[in-house]
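Data block below; observations after.
A single protein chain has been removed from this complex, and every other one stays in its place.
The block that comes next holds chain A.
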Amino acid sequence: MGPVELLHMSVFSQSFSPCGRFLAAGNNYGEIAVFSLSAALSPDASEGSQKPILNFTAHDGPVFTLLSTDTHLLSAGNGEIRAWSWAELIKKVSPINSRNTSTQVLTSLEIPEINAMIINPKDNSLVVGGGDNNIHIMDMETGIFKSVLKGHTDYIHCLCFKEREGEILSGGEDGAVRIWDSRTNRPVHCIEVFRYEVKQIRMRMPQFGKWISCLATDSDWMLCGGGPSLSLWHLRSMSPTSVFPLPGCQREAVFHQDLIMSVGEGPYVSHCLHGGTVKAQIPCTPSSLNTLALNLKNTEHRVMTVGGSSHQIDVFTNFSYRAFSLSF
């Protein structure tokens, strides 16, 4: 990895290990790097502990999404999903050589790319949103694809799961957020976000388009953003309550306690309140951010990590300022 490649690296996805002590990140060259958070957060951390403990090439193309189950790390890029055993990754065994641990799934499906994956814990299935405008549901135990949810007219950017009702939310390039019932696999609602406005503030930002790139839910509330501004929706009434005046497109947003944190174009993490005000914008290293992840599984290593157009991943121990950076 020469200096030119490092200069042009982008981090697209992150995932924490089940124990919460390790972070896996995927970049645009198809590599996955595993970082040890315990080493990086320990008092005698050095520069070496901010480097990956393991770095391997997982896919030919960029790694767009990473997902952790209890035992495995799932990665997806250009049409393939691969599973890596966390136990092996933690032991710093490069899984490329041991073919038996990585299972090549989904080779029969001809999907140009896979942008989002989530797990439905109720029936232990993997929900995959693909470039063929459909959502595929795969049974994790058998590995067979159970069903396909069709409805979007353009490729799917993001997926989200509502635990209480067992509903899947999907946002796509066509600007629509669709809500599906996971038991019946039928569409329940369809919201075309760009048509709405809140308090005379149009959500639509013409220069960016109408695509939806991020979705998050918290019981009754839903966040969505992308081409249109980031907005908070009340799901029962299916109406937007606030629009966040953030300058760039937002690519990932999460609910955390009573804050909303989102990242997107621009070198900062935005902290917003439910009312629609932007409380703070915390600066960080990459010039624009693609992914944000919160490590809530482990109370010792409760950090927020963000990655984007840089080979460095910023780590926030206190969410108000950047502590240090991990680098590929």
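Definition applied: contacts are C-beta pairs under 8 Å (C-beta built on N, C-alpha and C of every residue); 3 or more make two chains touch, one makes a residue touch a chain; residues count from 1.
Criterion: contacts and distances are computed from a predicted model.
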- Message: I want to check something: the complex is missing a chain, and I'd like its UniProt protein name from "glutathione transferase", "Phospholipid-transporting ATPase", "AP complex subunit sigma" or "THO complex subunit 5 homolog".
- Response: "THO complex subunit 5 homolog"
- Item | Residue among A:55, A:69, A:120 or A:288 that touches the chain left out of view | A:288
- Item | Chain not shown: contacting residue from A:113, A:192 or A:218 | A:113
- Per the whole complex, from A:56, A:145, A:208 or A:221 the residue touching the absent chain is A:208
- Note on the structure: Of the candidates A:89, A:168, A:249 or A:303, the residue in contact with the absent chain is A:249
- Which residue, A:147, A:309 or A:327, contacts the hidden chain when the whole complex is considered? A:309
- Note on the structure: Those residues of chain A that touch the unshown chain are 3-8, 10, 12, 28, 61-62, 64, 112-113, 155, 157, 173, 206-209, 211, 213, 226-227, 249, 251, 265, 287-288, 290, 309
